[in-house]
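The complex appears here without one of its protein chains, the remainder shown in place.
Chain IDs A, B, C and D follow the sequence of writing; residue 1 opens each chain.
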Amino acid sequence: MTVLLEGSSTSAAMRRNFWAGVWRVMRRKPSRLVGAVLMAGFVFMGAFGPLFYPDPLPRDVNQLTRPPSWQHWLGTDDQGRDVVALVVTGSRYVLLAALVTAVITVVLGTGIGLFSGFKRGRWDTVLMRITDMKLTIPGLPLLLVLSTVWKFSSAVQMGLVLGLLSWGGVARAVRAQTLSLRERGFIEAARGLGLSTSHIVGKELLPSMAPYIAMNMLIAITGGVYSQVGLFFLGVLPYESNNWGQMLNTAVFRSGALTVPSALGFLIGPLLAILLLTLAIVLVVDAMDEIFNPRLREE
Amino acid sequence: MSKQAPGVRIDGLTVVYKTPAGELPAVRDVSLTLEPGSITGIVGESGSGKSTLALSLLNAVQPPGRISAGSVEIDGLGDVVGLGGEQLRKARGRHIGYVFQAAQNSLNPLKTVGKQLLDLGRSHGVDDLRGLVREAKELLGRMGLDGARVLDSHQHELSGGMRQRVGIMLALVLNAHVVVLDEPTTALDMITQANILKIVREVHAERGLTTLVITHDIGVVAEVADRLAVMYGGRLVEQGPTREVLGSPRHPYTRGLIKAIPRLVGDIDEARALPGRPPTLATVPKQGCVFRERCALRMDVCDDVDPEAVLQGTRTVACHAVTVKEHA
Amino acid sequence: GTTNNSGGSGGGGGLFTTIDVARPGLDASAPANPWNPKGNAFLGYNGMKLAWVKNHLTDPNQFYPGIAASWDVAADNSSITLHIQPNAKWSDGKPVTAEDVRLSIGLAYTTGSTAFALTPGAAGAAAEVEVVDDKTVKVTQDMTNPSAKFARGVLDNWVVPAHVWGSVLPADFWDKLKTSRGEGEAADKAREEILALGQKVLAFAPPKDVSAGPFTLERVNPGEALLLKNPNFYNAANVAPAQVKFLNYSGNEQIWNYLSAGKLDHSGFVAAPPDVMNRIKQAPGSHIITGFSPVAVGMAFNQSKKPYDNVHVRRGLAYLIDRAQVTKVASPDGGTPALTTSGIHQKPAQEWIGSELSSLEPYNHDVAKAEAEFTEAGLKKQNGKWTLADGTPWKVTMHAPSGFSDWISAQENIKSQLVDNGVDAEVVTVADYPVYLEELAAGKYDVGFWLMALGPAPYDIFQRLYGTSNGWTNVAGKVSHNAPGKGGNWMGGPEEIDVEGVGKVNPGELTAELNAATAEEAKPIMAKLAKAANQDLPVIQLWDYVNTQFTNTSRFTGWPQNDSDLLRLPAGVWIQLGMIKGKQ
Amino acid sequence: MTVIARRLAGHLARGLVMILVVATISFFIVRSIPGDPVAANVQKLIEQGMAPQAAEQATRVLYGFQPKGTLWEQYVDYMGGLFTFDLGQSVTHAGAPVTDVLADAAKWTVLPVLAGTLLSFLVGIVMGVYAAIRRSGKLGDVLAISGSLLHGVPQYVLGLLLSAIFATLIPILPADGPVDILFEPGFNAGYIGSLVEHAVLPVATYALAAYGGWILAMKSSVVTVLGDDFILAAELRGMKRSIIFRYIARNAILPLFTILALSLGLLLGGAVFIERIFNYPGLGLLLIESITMRDYALMGGAFLIITVSIIVANIIADLFYSVIDPRVRSGEEVSA
């Protein structure tokens, strides 16, 4: 009985240790904290940002495409709406789509990579040929071509398509990891002990790849943001009234942000958001490895 | 041969590594003399500081480590610790040859052995590159290899034993007379190991070298070395002529270690494992005897005072218990 | 050697830099073939027409001379006789002859042209082409379905040299054409064969550009096209520029950059936001000329969808939408808010319907009136939101093709205006204009934007409201009506409208009458139609386009004045007419 | 040698399969695009003031060929055409075979992309070496973070920024096509100078976009190599710094070849943005144009050729890799 108690208390202690370790890792470099804070900011913005603004956003027809001012920190758009408000409310679509992209990328990529690396043999060959092919076909042109067939009418659909197009890299990497982990004694030992495949995959393989997967997830998020913003920027997707890419498109192609400075704020807004998001993710990814590695977490 | 084998005197050498917990010594206050023309063997368990010591001989401790105290005097070269820049570079290879841990990777995988040999020659301003190649072929032939073929090969085309011989060739081809071999046979199988050891012995004798062999396998040292030094936790705990140290070890660690070696003949029940576990950089006691945690002869003084290395006849032992007994 | 003169500075004989706004993406490999959509025959420069259509406010049959120096139109419009410029020569020195004109007409038959259509019963089609003498050609109209625009149909055609293009048409072409005019299988087959020739015509690449215009094409690269002055041009003495450089562009923003850098001597109409406009104005020598553009845009309803079948809903929306605001947001310099919905651009409207215009309901922004209309239509307001009569939610879904930024901007603004007043709304874009048009015609949208008032011909103007898209088809002069959803009828308006003060009218039939009517005959008809459109509101006219053009006086002078008819023609025509002078 | 030949054969076989698959994909995507361009064009011409009948006639001429036969027959036809480099007829570029249009555009994409790749590769690896050697110092941090950021930031952001700065704010570089028409094409200073001047911004964008990736990859590769025993061994043998540097560089660059293909793919994908921003008449712009113009044959062709160039680049990179890596040459499996 006492042993049992000890067992459960150790796992609770472990959890505490984990967060303490995470904190240690984050504190080691202040830039990581900045990244984490930015990241939290973006999550908050996507989840609750739109709640702070009326729908539709208030507009001022006497303030069309104005440069930054005290009243409008990043100026106004061609409808007389505040650019900051647009960036905030527009983040939901972008981030939601990116999240869906990332989830699908990671789930599919990990699933296929694991399956392929674990089963090996013929399945592996077939899946990897497909993956290679996917990796060779350039994503953006394919998306452009697809955009003629597919109506990306919602953020979720957008994310779905992007996700379906971008799992290749993750699958490749996860397979490689799986293959190398397979060779490690502990996987073999688990098989020898007769542990179920689901245990091996879920409890032994996946946690070992967690940093990797988490990293890929974050990178997939940026990838998702970039591609959809890019597509909107090119103007090949159905119009969205609040969307970073749409803003870029309007700013450049309609408001002359590359010609006159008055629309510059309108251009800078979404660009800044993208840059900050990139920065946040770069900084957080930097800490990822240490967070998930018990050894690095403690030292 | 042409030149008298040089002597090497290591004195009070301390090497520290920078870790999150501060600078920790991996080698602490080690003094050791390599007699000219002798083969000295250093044994110790993993992490005891052998490689660090070996690298110090070339003043090549890699960051985050550094030599924090002591000197390494080599005849004809002076104190290596004080050398730097070009001087140091020229000393390496020309004066001191280093044979890498049997690691399969001491050769550039993209270049043939011959090309690397030429690189080596050019680095040391050898004018007669043909002569160098001839010398290399001769050395390789001496070690039972087809020189021409080996020079034409890439690393991956050679077996582990062959690579190790190439390593020895590269260490000697510039006529270095001090040779350091770090774990020359680890990862080689028995037969190859025996071959390499034979070669080491022969080449040593022929070329008049001063040789340092580092290993964790006492058998290897016993096979080749004239003198044996035992390291534990960064300290040199005992040294002396091989036969004597093996035959009648004095330091409790040496004794335990020899007892723990599985033997091919004799009563297997005599063998005993040492209790406890070897220290790592972080767990080495900061003061007092490094071995006391596992020591059967532990005394109070061991907790606070680091035992001095005391010369006892042909041997040096660093142990309070042994010193006390001796004095008694 | 190079012909480098990149600054283009200096007086007469300099380099004229311009842009063909109608054609983004110069195609370096395309032939100097005016029929090829990417062809490097630049209208008015090295591409010549018989005459240049003025698009006069009300008279479709006004032209500036081109290859035809003058023309006589029979009083009943039954024929037109063309007199070729007496000293017109091709750039290779050969004279321009009636045979060249006849061949060009033949080519026009293969590629589709209003006057040279093969379709039996087409309005305003030519019946006969006759070479009178070396410099005279007579074209007669098929009077079974005559059109008032016959002269326009004939004159608005390319002319290319027969000695270069002759091989494209087979020797028996004219016989085949004759056969095709008949009926039965042989005629059908002939028509097929002639149409098949069109492909060949489109693809034909003259080995060297031989032009009768003021310039000939020297070379094109993917970024630019260079034209050199044609010394054999009949008015060469008055052509100022020695070289013309066409810049390429892939988006308006690029033209703005060229303009604000003062690079272009002239650019046709390009929409630009106010700040950009100001910036352009600040460029040294930069001038903006405005004139009439015979187009308006309206918000069109699909009346087979609820609640847009109810005229009160349409009127309510008209009251709710502040057109001035829409125009200000969407097209501040490229349009003027429509005064009312008359179906006619407001400039010619005065001429066509005179005082009637002021009696039309202006649908000024008035929320109270809008609510009254909605109430009358049976709509309900719940929690500040308008719902359909049965309480189901109502959302105005407006469609626009992506890339039509002013339309999207306008719809976005309308959306905001509507939402402000309790009418839910959204903007949906469609991949591109062709798909938009197709889906619109298929009745897939509730509300979409629709180009209207396409002047100057009265028939063209109202055909947009009461033509095919609203159910009326006009085959060989016979008008019939299709039910909503059939035969391209997506507007689904009523076949007859009871117009206040006029009585019941069939607007489609009225419109068809305009086809052959003289200007004077047309006026009362147009007044009726304007009233019908104003009252029934199949479309809410939003803004009338303004033709804004950009010029630069640093290198050339002699530009047209505001409101000049020339503004609707390319600058090449201005040059060949001898207006443009190098700055001394 | 036989190993390389075998590798080449394998690659070619796989490349061929890939091309067929991509062609199939683009064929079916194109066929499933909604909207009938023919009907739509009629409407458009009517709006431009043409009589309905004439508009119909003109449209029929423009679109000329109508797809014949069942989908399967069309497919067989299309795939058959592939082998004679016949990708059909472009609609917008009437009369021109798609292959010609693509060939014209390809040079404006391939050359700048290659130039950008080369430039970024050279600068990137040098900086990567520095970032690795100075990885615990300030310079290393700066290089690494800037590398990550540049690598992370999408190409259009870079393109927009460069365009805003150098073509708008301080207009010192052109962003309007590939060359000034006033120069006679040919091998003369003016023409080539103009070509180069116009290529600066696009090439710079490609280079900047790829540079981050190289610096990161090179850094990690160098760090790995630095940890390899043979480097320490060379040092302990007293090899010259310059020689050791070469050892490091060659061993570190090798694995980058596997990334090369990927990076080329990325750049070619990015061409869509960069060419749109700088109005460079390459494949990317052609692709956008064909999409907005609904020129299906051209669209399929542009997509196909972009993919094919990536496949070819892949093969070349791999062959190059196998030539310079003796382990591959002798048939040993190397994990990259």
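Observations
Keep this in mind: a contact is a pair of C-beta atoms (placed from the backbone, for glycine too) under 8 Å apart; a residue touches a chain by one contact, two chains touch by 3 or more.
Just so it is clear, contacts and distances are computed from a predicted model.
One chain of the complex is hidden; its UniProt record names it "ABC transporter ATP-binding protein", one of "Cysteine desulfurase", "ABC transporter ATP-binding protein", "Phosphoribosylformylglycinamidine synthase subunit PurS" or "Acetyl-coenzyme A carboxylase carboxyl transferase subunit alpha". When the missing chain is restored to the complex, the residue among B:192, B:239 or B:316 that touches it is B:192.
Although one chain is not drawn, the whole complex shows that of B:56, B:211 or B:242 it is B:242 that touches it. Interface note: of B:161, B:234 or B:307, the residue touching the hidden chain in the full complex is B:161.
When the omitted chain is restored, the residue from B:22, B:85 or B:266 that touches it is B:266. In the full complex, chain A contacts the hidden chain through residues 1, 3-4, 6-7, 10-11, 13-14, 184-186, 188-196, 199, 203-204, 207-208, 210, 292-295.
In the full complex, chain B touches the omitted chain through residues 45-46, 144-146, 160-161, 188-195, 197-198, 216-220, 222-223, 242-247, 256-258, 260-266, 268, 271-274, 277-278.
FYI, only the chains that are shown with their structure count from here on.
One inter-chain figure worth recording: chain C and chain D are separated by 39 Å, centre to centre, where each centre is the mean of the chain's CA atoms. Computed from the mean C-alpha positions, the centre of chain A lies at a distance of 47 Å from the centre of chain C. Note on chain placement: the centre of chain B and the centre of chain C lie 92 Å apart, centres being C-alpha means. Contact of a single residue of chain B with at least two other chains is seen at no position. Multi-chain contact residues of chain A, defined as those touching 2 or more other chains: 147-148, 236, 252, 258-259. Applying the touch definition to every pair of chains gives A-C, A-D, B-D, C-D.
Residues of chain B touching chain D in their complex: 55, 58, 60, 62, 89-94, 97-98, 100-101, 103, 105-112, 116, 119-120, 122-124, 154, 156-157, 167, 170-171.
Taken in their complex, chain D has these residues touching chain A: 14, 18, 21-22, 25-26, 29-30, 32-34, 145, 148-149, 152-154, 156-157, 160-161, 163-164, 167-168, 261-262, 265-266, 268-270, 272-273, 276, 284, 287-288, 291-292, 294, 299-300, 302-303, 306-307, 310-311, 314. Partner chain B is touched in their complex by these residues of chain D: 228-230, 232-241, 243, 247, 250-251, 254, 324-327, 330, 332.
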